[in-house]
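Working notes, beginning with the structure itself.
Not every chain is included here, but those present sit where they belong.
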């Protein structure tokens, strides 16, 4: 990666560490050759330049330390102990920290802000804003955005180019909508949200009733009259869709993190701090607890209740409620194709195979 | 949910019931305390207010009836019989109906129209409309929409903000395209369609031929020269994609209902009144019959024929044609992770296990 900051603007390491929460860094073991480096960015152990900081979260990556060009590396205390014995004169500065991934995240956040262009609030002249909408004077409305009647956009919030906010949409403070996000009428989003491009919140849930008065097999539409309510500190990935409720609302709790191309059906409730990886589908009216993690491409049927602290493996289909915390999995193990064919053929005869084993057991006894 | 209508504008129950098809309501058993309530909206039994109507579709929800605040409840005849014996003096008005879900749908439709802002046809000044396009004078073209040469938009149809209609696109009457829908050249949509935000109709199908003249392993593009034809009364959910045909067209029948993030490949045909839940993928050239239902995240391979009245469970992979009506399933049952590991390990040895059972059977005989 190219350096994030011009080296002349890069902070000294000690300045950078003053910007992270005190207590996170246990101590700093300075390099003898370059005790106070400037830090222009971050990099992986393999690819960091001499102007960058790196980190190591697991002893299995120790060998990379011998090759890294990084001028400073965040290390776990146990790794520091090993290094102190083998390389007492460090070639790079070692920053000892019990939570190296968290410290890396904080330093990364610092650079992310430092590299951003200056924030200039205002409404782009090509945007179409209804006169009844209330837009904070510190908000930014991008080109070609459309803001409907009675919308509210809070302080420091950014509405990207080409976003569409239908009537009565509310966005809290310090939230970012990337370009081309659609919010249907009445959707509410809390503070500090990050909503990526292509997201659609509040489209109609999939609700139909068989209507024989129309024609054989025809479906009558059930209007979807609820809305979508998004809590604070929620991130929603690109092209994800969350449908509006039929009668009640669809509710996403505080701190929920949702990856790309996730689909959440009408009337679902997602508990606080639950993380949902890409391509997950959650069918209508299902309730997911707090602090759950749902692996990529997992699917959850409708009208289920998933408790708190449940961890679902990627690709798993959940077709019954789960009330105990723990990890749950259901994936057909892959194999070389011909081997799969042989075993899959038996899967379709398992019930018979069990009977044959029972018969053998009976005969034996 | 907040009341849909101002109570002062809310209809009396008898007015509301006159708006639904005659014959749908069997009879009305009025509440002794409030024989002619005003209805300001709908709600679930648990959350309805005193100004709202609710419904009960299954006896298992009977206990909610003792707590509901709804002033009127749609009930099945068999539930009414039970209630008539236990609560002859009803606290809420009971509307007896053999199809409570359908009646709820019809009343919901009434409120959906009543709550909508007045419809004002016209072309927004920021829209870019080709002079050769034919736009009905009763149609509505939203801000920043782009309408290409020779397009046709029928009476009362709405094209949302930021929609893009390439050349020769045709939209029938009374259809709604929500914002940010893309229709590639030549796509045709029938009457009364509802197409949600982010939908892409008519992008190129995935067609390539190995082209060794380019380089080892290279793919040559096969242009996709067919179009997408959408019937009448079709609904298509947010961020769904339906690809154009390679030589023939991709065809979606009348009354088909498609949920969000569905992918339908080139040259597919979907029969009338088939319903496809979210995240389903149907590979190219597959034909699905009429009145089928396809559960969420199911996948269907290409070049298959699925007959009429086939019901595919969510998450199922269909890798062969189906000519008999019925329900089909193929999902690895989920379990606590360690239990799954133990069983999945045996799945990969099933062929061997069957041989061992055979050997035991031989030895025994």
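Going in written order, the chains are labelled A and B, and every chain counts its residues from 1.
What we mean here is this: a residue touches a chain if its C-beta (ideal position, glycine included) is under 8 Å from a C-beta of that chain, and two chains touch if they have at least 3 such contacts.
Just so you know, these numbers come straight off a predicted model, no measurement behind them.
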| item | value |
| --- | --- |
| Full count of same-sequence chains in the assembly - 2 placed in this view | 3 |
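Please note the rule applied: only the chains that are shown with their structure count from here on.
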| item | value |
| --- | --- |
| Distance from the mean Cα position of subunit B to that of subunit A, given in whole angstrom | 27 |
| Sites on subunit A touched by subunit B in the complex | 126, 128, 144, 146, 149, 162, 164, 166-167, 180, 182, 184, 198, 200, 203-204, 206-211, 213-223, 225-226, 239, 241, 243, 245-249, 261, 263, 265, 279, 281, 283, 299, 301, 312-313, 316-320, 326-333, 335, 339, 342-343, 345-347, 349-350, 353, 356-357, 360, 363 |
| Subunit A contact footprint on subunit B (complex, rising order) | 1, 4, 21, 41-44, 47, 99, 101-102, 104-106, 108-109, 111-112, 115, 117, 124, 126, 142-144, 160-162, 178-180, 194, 196-198, 233, 235, 237-239, 255, 257, 259-261, 272-273, 275, 277-279, 290-291, 296-297, 314-315, 331-337, 340-341, 344-345, 347-351, 353-354, 357, 360-361, 364 |
